[in-house]
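Reading through the structure tokens given below for one structure.
Showing subunit A:
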Amino acid sequence: MSAQFALELKSLRKNFGKTEIIRGVDLAVKAGERVAIIGPNGAGKSTLFNLISGRLAPTSGEVLLSGQRIDGKKPYEINRLGLSRSFQITNIFPKLSVFENLRCGVLWSLGYRYTFLRFLSNLDDANARTEELIKQIGLQRKRDVHAVNLTYAEQRALEIGVTIAGGAGVILLDEPTAGMSKTETAHFISLIKHVTVGKTLLTVEHDMGVVFGLADKIAVVVYGEVIAFDTPAAVRANARVQEAYLGSSVADAQGAGH
Partner candidate 1 sequence: MLKLHDIHAYYGKSHVLHGVSFNVGAGEIVALLGRNGSGRSTTAKAIMGLVHAEGTLRWKDQDILRRKAYEIAHLGIGYVPENRDIFPKLTVHQNLLLGQKGTGKGSRWSFDDMYGMFPRLKERQHTEAGVLSGGEQQMLTLCRTLMGDPDLIIIDEPTEGLAPKIVELVGQYLKTLKDKGISVLLIEQKLTIAMQISDRALVMGHGSIVFDGTPDSLRADATTRKEWLEV
Partner candidate 2 sequence: QKGETVKIAWLDPLSGLMAAVGTNQLKTFQFLAEEFNKKNAAGVKFEVIAIDNKLSPQETTSALRSAMDQGARYVVQGNGSGPALAIIDALEKHNARNPGKEVLYINYAAVDPDLTNSKCSYWHFRLDADTSMKMEALTAFMKEQPDIKKVYLINQNYSHGQQVSKFAKQNLKDKRPDIEIVGDDLHPLAQVRDFSPYIAKIKASGADTVITGNWGSDLALLIKSANDSGLNVKFYTYYAVTNGTPTAMGAASDGKVYQVGYSHYNAPGPVQPLMNEFKKRFNDDMYTTDIYTVYAMLSEAFVRTKSTEPVKVAAAMEGMKFKSFNGDVEMRKSDHQLQQGLWITRWQKADAKNPYSPENTGYTLAPVKFYEAYVASTPTTCQMKRPNNS
């Protein structure tokens, strides 16, 4: 199987009890592409992420990561194959310092699995990588602060930091900028752009500014189906999208606002 696509979903379905939440999603993302997923609340965007990242097992259908099937695998197995995700609600290690949080994210990928025969402080490569990450996400000042004590925006940054720490090739971000102010958002977008260079990125967003600023392609999910998957311009012009999601006035205001 050729790994033409970094991530491929084939007629993916998910039911919760009787309700069908994902109703046959097909999506193929090329390596290095930045894709934004938008859609009304409850359309199934986060669920889609959960299916891809192994938090949930699909009812049917396939998920392929670089051509390899990963549906039904455990989250850590999927992560080891090079897919990493962030969470809509911040999900970090509250009682560890920023540095430790990031280092935890780094360890597996550098092959330090469950070892208890080496000291962390002697793992030069891991420490170097962690320092670099801290710098990337701009938290040098908070290096030794416990994650609980960070401000909201800093926590969001750390969330992204932990997500990219393992060096995964495919990154999924769920509403990375939720709860941030305009200026912070702008700053954050550039950060994301910067840290995901050369990687495949999927992100869920409601902020159209972010979407249009970040994405090469946009997938629109409505009621568990992808109704459009195209370039930003094409999507904005799509009448169905406007009707189902954007709502005329806001789309213009926000889309143009950036």
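We take it that a contact is a pair of C-beta atoms (placed from the backbone, for glycine too) under 8 Å apart; a residue touches a chain by one contact, two chains touch by 3 or more; residues count from 1.
Basis for inclusion: all candidates are chains of the complex that A comes from, given by their letters.
None of these values were measured; they are calculated from a predicted model.
For subunit A in this complex, the touching partner among the options 1 or 2 is candidate 1. Residues of subunit A that touch candidate 1 in their complex: 16, 38-47, 88-89, 151-153, 175, 178-184, 206, 208, 244-247, 249-251, 253-254, 257.
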